[in-house]
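Everything below concerns the one structure shown next.
Entry: subunit A
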Amino acid sequence: MSNVPLLEVTNVNKRFGGLKALQDVNLSLETGKLHAIIGPNGAGKTTLFNVVTGTIPVTSGRIKFLGTDMTNDKIHRISRRGLARTLQIKSVFANMTVRENLWIAAQSHHGVFSPFKSWKKCVRSVEMADIICEQIGLTSLADQTASNLSHGDIALLEMGLALATEPKLLLLDEPICGMGPAETEQTVIKIQEISKSTAIIIIEHDIEVVFKIADEITVMANGTVLAKGTPESIAANSDVRNAYLGDDDDD
Partner candidate 1 sequence: MRVTDTYKFGSWLLVLFTLTAPWVLPLLVDSFWVDIYSEILIWSLLAASVNLLLGYVGLLSFGQALFFGFGMYGVAIGVVKFDLGFWSAFIFGISLATGMAAIAGSLAVRLTWHYFAIITVVFSLIFYFTALSWKPITGGDDGLPFTIPPIISFGDYKLTMTNANFQYFFIVTIVGACYWLMYRVINSPLGRAFVTVRENDARAALIGLNVYLIRLTAFIFAGFIAGVAGALFALFGRYASASYMFYHVSGEAVVWAIIGGVGTLFGPIVGTGLMIVLREELSSVWDHYLLLVGVAVILTVIFAPRGIGGAFKALAEKIARQQFSRKESGP
Partner candidate 2 sequence: MKSRKKTEIQEVIQDNSRRSFLKKTLTGGAIASAASLGLMRDVFAKESGPIVIGHHAELTGGFSSWGYWHDKCAQAAVKVINEGGGIAGRKVVLETEDTESNPAIGARKLRSLIQRRKASFVVGSVHSGIMLASIPVATELKTPYFSAGEATEATGSKGTRYSFRTGTDTYALAAAGAPWAVENLGKNWTMIFPDYAWGHSHHAEHKKLIESMGGTVNDPIAVPLGTKDLVPYLSKIPEQTEVLFSVFFGALSVAFYSQSKSMRLDEKMKMYSVSGTIEAIDPRDIDGAAEGVFFLENFPRPLEYKDDEYHKRFIEMMNIDSVHAEEIGSDRIMAKSHAWQSYENFFALKAAIEMSGWQRDSDTPGVIEALEGLEMQNSLAHPQGSKLLRAEDHSGMIDCFISKVEDSKFVVKKRIPRDEMIAKLPPRYDFRKMSL
């Protein structure tokens, strides 16, 4: 098992009309590590997440998850293989309560086509929802409608939705975007906790956080992988400094 890479992206290209969003991206990520992807806006980070989760089809290339080819699989199939993600623009099921949100996420992998059973009797998912609620710290708000939550709580619920599907790999797209320092700190702790049991790939702008928590960092720019390595090696890479931290030596 250990010699099979968790996620293997081979020569993936994605074009939007004339725009090359991803160019020959190759990535091989091992299990048991917290990976981070960084890069400037428009580098193709979110596009990479999108093709990996099947939200958009690749133009060419292959994507393997735990050794199985899942290039251009249907989104829900990929999810059921154990790949969950959060979205940069937080989106939860606004008119459902927190508990219902988590319940459906848990139930979605156990089948929803049982039209005559009361949903409250699907004990396994009900319990799962409670566990996740506790884990993300929203138990006190469990019966609130999601649309009544604060920005930070929605971000937490978003992560809860992904967790409730019991993923093998969790893709987090800017999970602390828009949070204050206190919230950020809590969330980062949570992410670290989760990473003990679940593999995580995180896209984050906050370099400090990334360097603090990541075991391995991939830097992307202009649709290509610029560098990959330990935080230390990345910090020392001058290409990375140029591409990401701004053209240092203008004027």
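Per the selection procedure, all candidates are chains of the complex that A comes from, given by their letters.
Note that in this section a contact is a pair of C-beta atoms (placed from the backbone, for glycine too) under 8 Å apart; a residue touches a chain by one contact, two chains touch by 3 or more; residues count from 1.
Keep in mind the model is a prediction, meaning the values are calculated, not measured.
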{"item": "For subunit A, as assembled in this complex, the candidate in touch from 1 or 2", "value": "1"}
{"item": "Contacting residues of subunit A [partner candidate 1, same complex]", "value": "53, 55, 74-76, 79-80, 84-85, 87, 91-96, 100, 103-105, 107-109, 111-120, 122, 161-162, 164-165"}
